[in-house]
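Here the complex is missing a single protein chain, while all its other protein chains stay put.
After this line comes chain A, so read on.
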Amino acid sequence: MFRNILEKGRRLAGLGSLVAALTVAAPAMAQDKEPIVFGGSIPLSGVFAFAGIHIHAGLTDYTNWINSQGGINGHPVKYVMEDTAYEVDRSVAAFKKISGSSSPATYYGDSTGFMKAIASELNSQGNTLMSGASFATVLTDNETYPYQFIPGPNYSQMFGIILEYIASQGEGGDMPNVAFVYSDTEFGKDPIENGKARAAELGIEVVEEIVTKPGSVDVSAEVLKLRRVRPDYVVFHGYVLSPINEFMVQMRQMGLDTQFMGTFWSSDKLIIDKMGADADGYMGVMPYNYYDSEESGPMLDALRAQAEKSDPEAGYRPTGYMQGWFNAMVWTEVVKRTLDAGKELTGDNMAEALASIEDWDTGGIIGIPVTVRDMSFPVGRIWRVNADEGRYEPVSDWIHLD
């Protein structure tokens, strides 16, 4: 009897050892498969470095996290990048170098300029899917850019979300009016024409358009123009911080009760950190939950845990980090779908896999299931700065454009 029990115990122990050995071996087996390469032209220096270092951290942390989960269908993921200083020629050189040596399945482009410049080469190679820092409307033209997508709404769609929110604030048929303030750059001008058309459709009057020089400028003359039209809302685009602060402070000094809104790159916590109490009430459209929001979900929790693990001292992670992580998440989903369909990782197959994404649960990174439309994720939410709490809080439901 005792010997029988001992024998069963030995067998169970043996089975347990086998299971344990297999569990330990699984990641090792994953390492035996060909790695899937995420490439990147990353602006770790230069004018966009303030975001680039966080984008890089997001991509690195996601790569480490997915490898800790066994990679993609058993393939380990390798992240290969070069610093570009946000210069198109260096980004192109980095792409050529990385695509020549590592054959990346997916690639992070650091600017609209680079993504436009590399399009013909990307199209002729036909084996890499690209996304990146750009939300440019032009990149959602599938004829010209079949292998590039936007990891969120494009700038025109961001304006669409903002304008839908503004329209929803109209009371008793009294629709608010709006002024657009944007920088004199390709980035700044991107959504303006589409924004005006969408405003007209919604019955919102665009009472003023202000174009400013990029960089450090005095905007007091522009503020004087806005004082005369007294807009209910001012929507900024093409800035990170300045001159948003000066518009807000000076217009409030004049006693205007205008509300101020901005798009992705001007809706980071940087605005709160630098403006302090003056940032109170500023609103931004954001496709992802903020790192310090009260929202949760399995992927958002994993992101926070990985961020904490990789740098416990870092604290809050900016929107660039969320954007880098989300890019890599989409790449993973696309590669997985392509491999699951038994297809090769070509640009066409991956673009097809991307287009098939419908009602995708992002695990809390985006608060609702998302569907890809024209190579973008046209979803976002309006968040408002609570300066006392030092963070953005949601003031609208998630808005998914059709």
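Convention: a contact is a pair of C-beta atoms (placed from the backbone, for glycine too) under 8 Å apart; a residue touches a chain by one contact, two chains touch by 3 or more; residues count from 1.
To be clear about the criterion, contacts and distances are computed from a predicted model.
Colleague: According to its UniProt record, what is the protein name of the omitted chain, chosen from "Spore germination protein", "Thioesterase superfamily protein", "Branched-chain amino acid ABC transporter permease" or "Xanthine dehydrogenase family protein subunit M"?
Modeller: "Branched-chain amino acid ABC transporter permease"
Colleague: Among A:59, A:240 or A:385, which residue is in touch with the absent chain?
Modeller: Candidates A:59, A:240 or A:385; residue touching the omitted chain: A:240.
Colleague: Can you tell me which of A:72, A:178, A:210 or A:303 touches the chain that was removed from the display?
Modeller: Of all options in A:72, A:178, A:210 or A:303, contact with the hidden chain holds for A:210.
Colleague: Looking at the full complex, which residue from A:120, A:144, A:168 or A:220 touches the chain that isn't shown here?
Modeller: Touches the omitted chain: A:220.
Colleague: Which parts of chain A face the unshown chain closely enough to count as touching?
Modeller: 45-50, 184, 209-213, 215-225, 227-228, 240-243, 245-246, 249-250, 253-254, 270, 274-275
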